[in-house]
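Please read the structure below before turning to the comments.
A single protein chain has been removed from this complex, and every other one stays in its place.
We just call them A and B in the order they show up, numbering each chain from 1.
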Amino acid sequence: MLFKLILLFMIIFIQLPPLNSSAGTKIRCASTTSTQNSGLFDHILPIFEKKTGIKVDVVAVGTGAAIEIGRRGDADVVFVHAKEQELQAVEEGYFVNRHDVMYNDFVIIGPSNDPAKIRGMKSASEVFKKIAENSAFFVSRGDNSGTHTKELSLWKKANIYPQWGSRMGDEAHLTHLQKWYLEVGQGMEKTQRIANEKRAYTLTDRGTWLATKDKDKLEMVIVLEGDPVLFNQYGVMAVNPQRHKHVKYKEAMEFINWIISKEGQHAIASFRDKHRNQLFIPNAK
Amino acid sequence: MESIIEGFKKAFSLIFGLDAELLGIIFLSLRVSGTALLIVSIIGLPLSALISLKKFPARGLFISIMNTLMGLPPVVVGLFVYMMLSRSGPIGFMGLLYTPSAMIIAQTILAFPIAVSLCHSAIISVNPIIKQASMTLGATSLQTSVTIIKEARYGIMSGMIAAFGRVMAEVGAILIVGGNIAGYTRVMTTTIALETDKGNFELAIALGIILLTISLAINLLLHFVQRKGALPVNR
Partner (left out) sequence: MSLRLNISGVRKSYNGKPVLNACSFSFDRNGVYVLTGSNGSGKSTLLRICALIESPDNGEVIYFSGNNIISKDILLRRRITLVLPGIGLFNTTVFNNAAYGLKIRGGKNKETERKVNNALKFVGLIHKKNHNALTLSSGEIQRLGIARAMAIEPEMLFLDEPTASIDNENTEIVENIILNMKKEGRSKTIIATHDMLQAGRLGDCMLLMDEGKIIKV
(Lines give C-alpha, C1' and ligand atoms only; values in the text may rest on other atoms or scores of the structure.)
Protein backbone atom coordinates (compact mmCIF):
# COMPACT_ATOMS: atom_id res chain seq x y z
CA MET A 1 0.00 0.00 0.00
CA LEU A 2 2.68 2.44 1.17
CA PHE A 3 4.79 1.27 -1.74
CA LYS A 4 2.09 2.22 -4.19
CA LEU A 5 1.60 5.58 -2.52
CA ILE A 6 5.27 6.45 -2.89
CA LEU A 7 5.21 5.26 -6.48
CA LEU A 8 2.24 7.51 -7.12
CA PHE A 9 4.11 10.51 -5.74
CA MET A 10 7.02 9.77 -7.99
CA ILE A 11 4.82 9.47 -11.03
CA ILE A 12 3.33 12.87 -10.21
CA PHE A 13 6.85 14.26 -10.20
CA ILE A 14 7.59 13.02 -13.69
CA GLN A 15 4.27 14.10 -15.08
CA LEU A 16 5.06 17.71 -14.32
CA PRO A 17 6.32 19.99 -17.08
CA PRO A 18 10.05 19.74 -17.72
CA LEU A 19 12.22 21.72 -15.37
CA ASN A 20 14.44 23.37 -17.92
CA SER A 21 11.85 24.81 -20.27
CA SER A 22 11.44 28.51 -20.56
CA ALA A 23 9.20 30.63 -22.71
CA GLY A 24 11.49 33.49 -23.70
CA THR A 25 15.20 33.80 -24.26
CA LYS A 26 17.48 33.58 -21.28
CA ILE A 27 21.03 34.64 -20.77
CA ARG A 28 23.25 33.90 -17.85
CA CYS A 29 25.16 36.64 -16.10
CA ALA A 30 27.99 35.82 -13.72
CA SER A 31 28.24 38.57 -11.17
CA THR A 32 29.30 39.32 -7.64
CA THR A 33 27.49 38.71 -4.39
CA SER A 34 27.82 42.37 -3.43
CA THR A 35 25.99 43.46 -6.58
CA GLN A 36 23.25 40.90 -6.08
CA ASN A 37 22.88 41.43 -2.33
CA SER A 38 22.52 45.16 -2.79
CA GLY A 39 19.27 44.53 -4.66
CA LEU A 40 20.45 46.28 -7.85
CA PHE A 41 19.57 43.37 -10.11
CA ASP A 42 16.09 43.08 -8.68
CA HIS A 43 15.62 46.69 -9.71
CA ILE A 44 17.14 46.82 -13.19
CA LEU A 45 16.63 43.32 -14.63
CA PRO A 46 12.80 43.47 -14.71
CA ILE A 47 13.07 46.74 -16.66
CA PHE A 48 15.39 45.08 -19.17
CA GLU A 49 13.26 41.97 -19.43
CA LYS A 50 10.13 44.01 -20.00
CA LYS A 51 11.76 45.88 -22.84
CA THR A 52 13.50 43.02 -24.64
CA GLY A 53 11.84 39.82 -23.41
CA ILE A 54 15.26 38.52 -22.40
CA LYS A 55 15.47 37.03 -18.94
CA VAL A 56 18.78 37.35 -17.13
CA ASP A 57 19.72 34.56 -14.73
CA VAL A 58 22.26 35.81 -12.23
CA VAL A 59 24.86 33.50 -10.73
CA ALA A 60 26.34 35.48 -7.85
CA VAL A 61 29.82 34.47 -6.72
CA GLY A 62 33.08 36.27 -5.95
CA THR A 63 34.66 38.40 -8.71
CA GLY A 64 37.43 35.85 -9.31
CA ALA A 65 34.94 33.00 -9.64
CA ALA A 66 32.64 35.08 -11.85
CA ILE A 67 35.44 35.76 -14.33
CA GLU A 68 36.42 32.09 -14.21
CA ILE A 69 32.83 31.03 -14.95
CA GLY A 70 32.90 33.30 -18.00
CA ARG A 71 36.28 32.00 -19.11
CA ARG A 72 34.98 28.44 -18.98
CA GLY A 73 32.00 29.45 -21.09
CA ASP A 74 29.49 28.78 -18.35
CA ALA A 75 27.94 32.25 -18.64
CA ASP A 76 27.10 34.63 -21.47
CA VAL A 77 27.98 37.88 -19.80
CA VAL A 78 30.10 38.86 -16.80
CA PHE A 79 29.38 41.87 -14.59
CA VAL A 80 32.07 42.44 -11.95
CA HIS A 81 34.30 45.04 -10.36
CA ALA A 82 37.97 44.23 -10.84
CA LYS A 83 38.98 46.34 -13.81
CA GLU A 84 42.57 45.10 -14.07
CA GLN A 85 41.57 41.45 -14.03
CA GLU A 86 38.77 42.16 -16.50
CA LEU A 87 41.08 43.89 -18.95
CA GLN A 88 43.59 41.09 -18.63
CA ALA A 89 40.93 38.48 -19.41
CA VAL A 90 39.82 40.54 -22.42
CA GLU A 91 43.44 40.70 -23.55
CA GLU A 92 43.70 36.92 -23.29
CA GLY A 93 40.73 36.66 -25.64
CA TYR A 94 38.18 35.26 -23.26
CA PHE A 95 35.89 38.27 -23.37
CA VAL A 96 34.91 41.04 -25.77
CA ASN A 97 33.24 44.43 -25.55
CA ARG A 98 34.12 45.37 -22.00
CA HIS A 99 32.52 48.60 -20.84
CA ASP A 100 32.61 50.63 -17.67
CA VAL A 101 29.11 50.68 -16.21
CA MET A 102 29.04 52.37 -12.84
CA TYR A 103 31.00 52.81 -9.69
CA ASN A 104 30.70 52.98 -6.02
CA ASP A 105 33.55 53.39 -3.58
CA PHE A 106 35.23 51.40 -0.88
CA VAL A 107 35.35 52.63 2.68
CA ILE A 108 37.26 51.41 5.70
CA ILE A 109 35.00 50.70 8.62
CA GLY A 110 35.85 49.96 12.22
CA PRO A 111 34.43 49.76 15.73
CA SER A 112 32.57 52.91 16.82
CA ASN A 113 35.21 53.69 19.49
CA ASP A 114 37.98 53.45 16.85
CA PRO A 115 40.63 51.75 19.06
CA ALA A 116 43.47 52.26 16.56
CA LYS A 117 42.65 56.00 16.26
CA ILE A 118 42.20 55.95 12.49
CA ARG A 119 39.69 58.73 12.10
CA GLY A 120 41.03 61.87 10.57
CA MET A 121 43.60 60.09 8.42
CA LYS A 122 43.50 60.68 4.65
CA SER A 123 45.37 57.81 2.99
CA ALA A 124 44.11 54.22 2.89
CA SER A 125 47.57 52.68 2.87
CA GLU A 126 48.58 54.79 5.89
CA VAL A 127 45.49 53.49 7.67
CA PHE A 128 46.51 49.91 6.93
CA LYS A 129 49.98 50.63 8.28
CA LYS A 130 48.52 51.98 11.47
CA ILE A 131 46.22 49.00 11.90
CA ALA A 132 49.24 46.71 11.58
CA GLU A 133 51.33 48.78 14.00
CA ASN A 134 48.58 48.62 16.61
CA SER A 135 47.86 44.95 15.87
CA ALA A 136 44.21 45.95 15.70
CA PHE A 137 41.97 43.18 14.40
CA PHE A 138 41.38 43.30 10.66
CA VAL A 139 38.96 41.03 8.81
CA SER A 140 39.77 40.16 5.22
CA ARG A 141 37.34 38.70 2.68
CA GLY A 142 40.05 36.25 1.68
CA ASP A 143 37.97 35.00 -1.26
CA ASN A 144 39.60 36.48 -4.34
CA SER A 145 36.72 38.90 -4.77
CA GLY A 146 37.08 42.42 -6.15
CA THR A 147 37.06 43.80 -2.64
CA HIS A 148 39.72 41.32 -1.60
CA THR A 149 41.85 42.23 -4.59
CA LYS A 150 41.55 45.88 -3.65
CA GLU A 151 42.50 45.10 -0.06
CA LEU A 152 45.59 43.18 -1.13
CA SER A 153 46.72 46.06 -3.33
CA LEU A 154 46.41 48.38 -0.35
CA TRP A 155 48.56 46.10 1.84
CA LYS A 156 51.08 45.97 -0.94
CA LYS A 157 51.13 49.74 -1.09
CA ALA A 158 51.67 49.87 2.67
CA ASN A 159 54.42 47.27 2.24
CA ILE A 160 52.91 44.98 4.84
CA TYR A 161 52.13 41.33 4.15
CA PRO A 162 50.01 39.81 6.88
CA GLN A 163 48.44 37.12 4.70
CA TRP A 164 48.45 33.38 5.01
CA GLY A 165 51.36 31.35 3.69
CA SER A 166 49.21 30.11 0.82
CA ARG A 167 50.07 33.20 -1.17
CA MET A 168 53.77 32.73 -0.65
CA GLY A 169 54.33 32.70 -4.39
CA ASP A 170 52.80 36.11 -4.98
CA GLU A 171 54.14 37.87 -1.95
CA ALA A 172 57.86 37.62 -1.69
CA HIS A 173 58.15 39.34 1.66
CA LEU A 174 55.52 37.23 3.28
CA THR A 175 55.64 36.93 7.02
CA HIS A 176 53.66 34.14 8.63
CA LEU A 177 50.08 34.66 9.65
CA GLN A 178 49.46 37.58 11.92
CA LYS A 179 47.13 36.97 14.85
CA TRP A 180 45.26 40.21 14.23
CA TYR A 181 44.59 39.41 10.56
CA LEU A 182 41.51 37.25 10.00
CA GLU A 183 40.86 35.77 6.57
CA VAL A 184 37.28 34.57 6.53
CA GLY A 185 36.57 33.59 2.93
CA GLN A 186 33.00 34.91 3.10
CA GLY A 187 30.80 37.42 1.30
CA MET A 188 30.94 41.14 2.09
CA GLU A 189 28.02 41.30 4.42
CA LYS A 190 29.09 38.30 6.42
CA THR A 191 32.58 39.72 6.60
CA GLN A 192 31.16 42.95 8.04
CA ARG A 193 29.22 41.01 10.62
CA ILE A 194 32.32 39.07 11.60
CA ALA A 195 34.24 42.34 11.89
CA ASN A 196 31.47 43.66 14.09
CA GLU A 197 31.59 40.62 16.35
CA LYS A 198 35.39 40.73 16.57
CA ARG A 199 35.57 44.53 17.06
CA ALA A 200 37.75 44.62 13.97
CA TYR A 201 38.37 46.91 11.00
CA THR A 202 37.56 45.89 7.48
CA LEU A 203 37.39 47.17 3.93
CA THR A 204 33.91 47.25 2.49
CA ASP A 205 32.05 48.79 -0.41
CA ARG A 206 29.78 51.69 0.41
CA GLY A 207 26.80 49.96 -1.20
CA THR A 208 26.91 46.98 1.11
CA TRP A 209 27.72 49.18 4.07
CA LEU A 210 24.75 51.50 3.52
CA ALA A 211 22.41 48.66 2.73
CA THR A 212 23.24 46.58 5.75
CA LYS A 213 24.63 48.62 8.66
CA ASP A 214 21.22 49.24 10.22
CA LYS A 215 19.72 45.91 9.35
CA ASP A 216 22.67 44.03 10.83
CA LYS A 217 22.87 46.43 13.79
CA LEU A 218 26.56 46.99 13.17
CA GLU A 219 28.23 48.96 15.95
CA MET A 220 30.72 50.32 13.44
CA VAL A 221 31.47 53.57 11.66
CA ILE A 222 33.28 54.68 8.52
CA VAL A 223 36.80 55.58 9.64
CA LEU A 224 38.13 56.49 6.21
CA GLU A 225 36.49 57.50 2.93
CA GLY A 226 37.25 59.62 -0.08
CA ASP A 227 40.79 58.43 -0.88
CA PRO A 228 40.82 58.18 -4.72
CA VAL A 229 42.51 54.80 -4.44
CA LEU A 230 39.23 53.42 -3.03
CA PHE A 231 37.35 53.99 -6.27
CA ASN A 232 35.42 50.83 -7.25
CA GLN A 233 34.68 50.54 -10.95
CA TYR A 234 32.10 48.03 -12.23
CA GLY A 235 32.38 46.72 -15.73
CA VAL A 236 30.42 44.43 -18.02
CA MET A 237 31.76 42.22 -20.80
CA ALA A 238 30.52 39.48 -23.11
CA VAL A 239 32.03 36.01 -23.33
CA ASN A 240 33.92 35.78 -26.60
CA PRO A 241 31.68 33.81 -29.02
CA GLN A 242 34.71 32.74 -31.01
CA ARG A 243 36.00 30.91 -28.02
CA HIS A 244 32.68 29.45 -26.89
CA LYS A 245 30.37 28.87 -29.82
CA HIS A 246 27.31 28.13 -27.71
CA VAL A 247 27.10 31.49 -25.93
CA LYS A 248 24.14 33.76 -26.63
CA TYR A 249 26.30 36.56 -27.85
CA LYS A 250 23.54 38.52 -29.57
CA GLU A 251 21.39 38.63 -26.43
CA ALA A 252 24.42 39.31 -24.26
CA MET A 253 25.25 42.31 -26.42
CA GLU A 254 21.67 43.45 -26.19
CA PHE A 255 22.07 43.47 -22.43
CA ILE A 256 25.42 45.24 -22.52
CA ASN A 257 24.19 47.87 -24.95
CA TRP A 258 21.14 48.45 -22.84
CA ILE A 259 22.99 48.79 -19.55
CA ILE A 260 25.38 51.39 -20.99
CA SER A 261 22.54 53.19 -22.79
CA LYS A 262 20.84 56.25 -21.38
CA GLU A 263 17.95 54.11 -20.28
CA GLY A 264 20.09 51.51 -18.50
CA GLN A 265 22.21 54.16 -16.84
CA HIS A 266 19.09 55.91 -15.67
CA ALA A 267 17.80 52.63 -14.19
CA ILE A 268 21.04 52.28 -12.21
CA ALA A 269 20.88 55.88 -11.01
CA SER A 270 17.29 55.49 -9.91
CA PHE A 271 18.05 52.44 -7.77
CA ARG A 272 17.74 53.14 -4.06
CA ASP A 273 18.24 50.83 -1.12
CA LYS A 274 15.51 50.68 1.48
CA HIS A 275 16.98 53.64 3.33
CA ARG A 276 16.68 55.72 0.18
CA ASN A 277 20.45 55.83 -0.41
CA GLN A 278 21.82 55.84 -3.92
CA LEU A 279 24.40 53.02 -4.00
CA PHE A 280 25.79 53.17 -7.53
CA ILE A 281 26.74 56.08 -9.73
CA PRO A 282 26.49 55.30 -13.46
CA ASN A 283 29.54 56.31 -15.51
CA ALA A 284 29.38 54.49 -18.83
CA LYS A 285 31.01 56.44 -21.64
CA MET B 1 17.07 36.60 20.58
CA GLU B 2 14.88 39.25 19.02
CA SER B 3 15.73 38.06 15.53
CA ILE B 4 14.81 34.49 16.42
CA ILE B 5 11.37 35.57 17.60
CA GLU B 6 11.00 37.73 14.50
CA GLY B 7 12.03 34.68 12.48
CA PHE B 8 9.23 32.60 13.92
CA LYS B 9 6.71 35.36 13.29
CA LYS B 10 7.92 35.74 9.71
CA ALA B 11 7.90 31.97 9.22
CA PHE B 12 4.27 31.71 10.19
CA SER B 13 3.19 34.67 8.12
CA LEU B 14 5.04 33.27 5.10
CA ILE B 15 3.74 29.77 5.54
CA PHE B 16 0.15 30.71 6.18
CA GLY B 17 0.22 33.51 3.65
CA LEU B 18 1.17 30.91 1.00
CA ASP B 19 3.78 33.23 -0.47
CA ALA B 20 4.11 32.31 -4.15
CA GLU B 21 7.88 32.66 -4.30
CA LEU B 22 8.29 30.55 -1.18
CA LEU B 23 5.99 27.86 -2.53
CA GLY B 24 8.02 27.83 -5.74
CA ILE B 25 11.22 27.31 -3.76
CA ILE B 26 9.73 24.51 -1.64
CA PHE B 27 8.25 22.87 -4.68
CA LEU B 28 11.54 23.02 -6.59
CA SER B 29 13.33 21.45 -3.61
CA LEU B 30 10.86 18.61 -3.52
CA ARG B 31 11.01 18.14 -7.24
CA VAL B 32 14.77 18.12 -7.54
CA SER B 33 15.18 15.70 -4.65
CA GLY B 34 12.18 13.64 -5.71
CA THR B 35 13.47 13.25 -9.25
CA ALA B 36 16.93 12.34 -7.95
CA LEU B 37 15.32 9.71 -5.76
CA LEU B 38 13.32 8.38 -8.66
CA ILE B 39 16.48 7.94 -10.74
CA VAL B 40 18.19 6.31 -7.78
CA SER B 41 15.31 3.86 -7.40
CA ILE B 42 15.30 2.96 -11.05
CA ILE B 43 19.04 2.28 -11.18
CA GLY B 44 19.91 1.59 -7.56
CA LEU B 45 17.17 -0.85 -6.60
CA PRO B 46 17.92 -3.47 -9.25
CA LEU B 47 21.62 -2.99 -8.58
CA SER B 48 21.28 -3.50 -4.84
CA ALA B 49 19.09 -6.55 -5.49
CA LEU B 50 21.77 -7.90 -7.80
CA ILE B 51 24.63 -7.41 -5.36
CA SER B 52 22.57 -8.81 -2.51
CA LEU B 53 21.27 -11.91 -4.23
CA LYS B 54 23.95 -12.91 -6.72
CA LYS B 55 27.46 -13.84 -5.86
CA PHE B 56 30.15 -12.35 -8.09
CA PRO B 57 33.87 -11.84 -7.55
CA ALA B 58 34.10 -8.12 -6.76
CA ARG B 59 30.98 -8.08 -4.62
CA GLY B 60 32.68 -7.42 -1.29
CA LEU B 61 34.76 -4.65 -2.82
CA PHE B 62 31.71 -3.09 -4.41
CA ILE B 63 29.84 -3.07 -1.10
CA SER B 64 32.81 -1.53 0.68
CA ILE B 65 33.03 1.18 -1.96
CA MET B 66 29.33 1.95 -1.61
CA ASN B 67 29.65 2.17 2.17
CA THR B 68 32.57 4.54 1.83
CA LEU B 69 30.75 6.68 -0.70
CA MET B 70 27.88 7.07 1.76
CA GLY B 71 30.07 9.61 3.50
CA LEU B 72 30.90 11.56 0.34
CA PRO B 73 31.31 15.25 1.16
CA PRO B 74 28.64 17.06 -0.87
CA VAL B 75 31.00 19.85 -1.92
CA VAL B 76 33.30 17.29 -3.49
CA VAL B 77 30.38 15.89 -5.45
CA GLY B 78 29.43 19.44 -6.38
CA LEU B 79 32.91 20.20 -7.61
CA PHE B 80 33.07 16.96 -9.58
CA VAL B 81 29.71 17.55 -11.25
CA TYR B 82 30.69 21.16 -11.92
CA MET B 83 33.87 20.10 -13.70
CA MET B 84 31.95 17.52 -15.73
CA LEU B 85 29.12 19.82 -16.78
CA SER B 86 31.06 23.02 -17.32
CA ARG B 87 31.25 24.14 -20.94
CA SER B 88 34.95 23.45 -20.74
CA GLY B 89 34.31 20.01 -19.24
CA PRO B 90 33.77 16.66 -20.96
CA ILE B 91 29.96 16.87 -21.24
CA GLY B 92 29.72 20.64 -21.31
CA PHE B 93 28.09 20.57 -24.73
CA MET B 94 24.84 19.53 -23.09
CA GLY B 95 24.64 22.93 -21.39
CA LEU B 96 23.45 21.50 -18.10
CA LEU B 97 25.45 23.61 -15.65
CA TYR B 98 23.32 25.99 -13.58
CA THR B 99 20.10 24.18 -14.39
CA PRO B 100 17.82 22.08 -12.18
CA SER B 101 19.07 19.05 -14.13
CA ALA B 102 22.58 19.67 -12.82
CA MET B 103 21.19 19.71 -9.30
CA ILE B 104 19.37 16.46 -9.92
CA ILE B 105 22.59 14.88 -11.18
CA ALA B 106 24.51 15.98 -8.06
CA GLN B 107 21.79 14.77 -5.73
CA THR B 108 21.52 11.48 -7.58
CA ILE B 109 25.23 10.89 -7.02
CA LEU B 110 24.85 11.75 -3.34
CA ALA B 111 21.76 9.63 -2.78
CA PHE B 112 22.91 6.64 -4.81
CA PRO B 113 25.41 5.03 -2.40
CA ILE B 114 23.10 5.63 0.57
CA ALA B 115 20.16 4.00 -1.13
CA VAL B 116 22.21 1.10 -2.48
CA SER B 117 23.93 0.42 0.85
CA LEU B 118 20.75 0.55 2.90
CA CYS B 119 18.76 -1.49 0.39
CA HIS B 120 21.54 -4.03 0.27
CA SER B 121 21.52 -4.45 4.04
CA ALA B 122 17.72 -4.64 4.04
CA ILE B 123 17.78 -7.42 1.45
CA ILE B 124 20.55 -9.47 3.06
CA SER B 125 18.87 -9.25 6.44
CA VAL B 126 15.80 -11.10 5.12
CA ASN B 127 15.63 -14.45 6.92
CA PRO B 128 17.13 -17.17 4.69
CA ILE B 129 14.10 -19.36 5.40
CA ILE B 130 12.12 -17.07 3.08
CA LYS B 131 14.31 -18.11 0.19
CA GLN B 132 13.91 -21.80 1.05
CA ALA B 133 10.17 -21.51 1.55
CA SER B 134 9.82 -19.79 -1.79
CA MET B 135 11.85 -22.53 -3.47
CA THR B 136 9.86 -25.36 -1.88
CA LEU B 137 6.69 -23.80 -3.25
CA GLY B 138 8.05 -24.01 -6.77
CA ALA B 139 9.39 -20.52 -7.43
CA THR B 140 11.91 -19.95 -10.18
CA SER B 141 15.09 -18.18 -9.09
CA LEU B 142 13.76 -14.89 -10.42
CA GLN B 143 10.50 -15.37 -8.50
CA THR B 144 12.49 -16.21 -5.39
CA SER B 145 14.48 -13.00 -5.77
CA VAL B 146 11.31 -10.98 -6.18
CA THR B 147 9.89 -12.60 -3.06
CA ILE B 148 12.99 -11.75 -1.03
CA ILE B 149 12.91 -8.15 -2.22
CA LYS B 150 9.24 -7.93 -1.32
CA GLU B 151 10.04 -9.18 2.17
CA ALA B 152 12.69 -6.44 2.43
CA ARG B 153 10.26 -3.74 1.27
CA TYR B 154 10.09 -1.84 4.55
CA GLY B 155 13.85 -1.77 4.88
CA ILE B 156 14.14 -0.64 1.27
CA MET B 157 11.64 2.13 1.85
CA SER B 158 13.56 3.23 4.94
CA GLY B 159 16.70 3.43 2.84
CA MET B 160 14.95 5.48 0.19
CA ILE B 161 13.49 7.86 2.73
CA ALA B 162 16.87 8.25 4.43
CA ALA B 163 18.44 9.08 1.08
CA PHE B 164 15.68 11.58 0.34
CA GLY B 165 16.18 13.20 3.72
CA ARG B 166 19.86 13.60 3.08
CA VAL B 167 19.54 15.22 -0.32
CA MET B 168 16.71 17.50 0.77
CA ALA B 169 18.91 18.94 3.51
CA GLU B 170 21.99 19.23 1.32
CA VAL B 171 23.36 22.62 0.29
CA GLY B 172 27.02 22.36 -0.75
CA ALA B 173 26.69 20.46 -4.00
CA ILE B 174 23.57 22.10 -5.39
CA LEU B 175 24.89 25.56 -4.64
CA ILE B 176 27.93 24.85 -6.77
CA VAL B 177 26.16 23.22 -9.70
CA GLY B 178 22.84 25.09 -9.53
CA GLY B 179 24.25 28.58 -8.99
CA ASN B 180 21.31 29.55 -6.77
CA ILE B 181 19.60 31.47 -9.58
CA ALA B 182 16.45 33.19 -8.35
CA GLY B 183 13.27 31.52 -9.55
CA TYR B 184 15.19 28.87 -11.43
CA THR B 185 17.67 26.91 -9.34
CA ARG B 186 17.05 28.39 -5.93
CA VAL B 187 15.92 25.79 -3.45
CA MET B 188 15.27 25.89 0.28
CA THR B 189 18.76 25.19 1.52
CA THR B 190 20.49 27.57 -0.89
CA THR B 191 17.96 30.26 -0.07
CA ILE B 192 18.72 29.82 3.62
CA ALA B 193 22.45 30.15 2.90
CA LEU B 194 21.89 33.25 0.77
CA GLU B 195 19.50 34.98 3.15
CA THR B 196 21.88 34.31 6.03
CA ASP B 197 24.65 35.89 3.96
CA LYS B 198 22.42 38.85 3.28
CA GLY B 199 21.58 39.18 6.93
CA ASN B 200 17.87 38.45 6.39
CA PHE B 201 17.81 36.20 9.39
CA GLU B 202 14.02 36.27 9.69
CA LEU B 203 13.52 34.83 6.22
CA ALA B 204 16.38 32.36 6.75
CA ILE B 205 14.87 31.18 10.01
CA ALA B 206 11.44 30.96 8.44
CA LEU B 207 12.82 28.72 5.71
CA GLY B 208 14.76 26.75 8.30
CA ILE B 209 11.56 26.07 10.17
CA ILE B 210 9.87 24.88 7.01
CA LEU B 211 12.81 22.66 6.14
CA LEU B 212 12.80 21.21 9.65
CA THR B 213 9.10 20.55 9.37
CA ILE B 214 9.61 18.68 6.13
CA SER B 215 12.51 16.72 7.68
CA LEU B 216 10.31 15.90 10.62
CA ALA B 217 7.57 14.65 8.31
CA ILE B 218 10.10 12.52 6.44
CA ASN B 219 11.43 11.07 9.67
CA LEU B 220 7.95 10.35 10.98
CA LEU B 221 7.26 8.50 7.77
CA LEU B 222 10.53 6.62 8.22
CA HIS B 223 9.61 5.73 11.78
CA PHE B 224 6.17 4.58 10.67
CA VAL B 225 7.65 2.44 7.90
CA GLN B 226 10.19 0.87 10.22
CA ARG B 227 7.55 0.09 12.82
CA LYS B 228 5.30 -1.36 10.20
CA GLY B 229 8.15 -3.57 9.06
CA ALA B 230 8.92 -4.75 12.58
CA LEU B 231 5.46 -5.20 14.01
CA PRO B 232 2.79 -6.22 11.57
CA VAL B 233 -0.65 -5.13 12.72
CA ASN B 234 -4.02 -6.76 12.20
CA ARG B 235 -6.15 -5.28 9.54
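By our rule, a contact is a pair of C-beta atoms (placed from the backbone, for glycine too) under 8 Å apart; a residue touches a chain by one contact, two chains touch by 3 or more.
Because the structure is a prediction, the values reported are computed rather than measured.
Undergrad: With touch defined as in the header, list the contact partners of the absent chain among those displayed.
TA: B
Undergrad: Out of B:S13, B:T68 or B:Q143, which touches the unshown chain?
TA: B:Q143
Undergrad: Considering the complete complex, identify which of B:S13, B:S88, B:Q132 or B:N219 is in touch with the unshown chain.
TA: From the options B:S13, B:S88, B:Q132 or B:N219, the contact with the absent chain belongs to B:Q132.
Undergrad: List every residue of chain B that touches the chain not included in the displayed model.
TA: That gives, for chain B, the contact residues 127, 129-130, 132-140, 143, 147, 150-151, 229, 232-235.
Rule of thumb we're sticking to: only the chains that are shown with their structure count from here on.
Undergrad: Going by the contact rule at the top, pick out the chain A residues touching chain B in the complex.
TA: That would be residues 2-3, 6, 9-10, 13-14, 16, 19-20, 28, 33, 37, 57-60, 71-74, 186-187, 189-190, 193, 212, 215-216, 244, 246 of chain A.
Undergrad: Can you list the chain B residues touching chain A in their complex?
TA: Where chain B meets chain A, its residues are 31-32, 34-35, 37-38, 41, 86-89, 92-93, 95, 97-101, 104, 153, 157, 160, 179-182, 184, 196-200, 225, 228.
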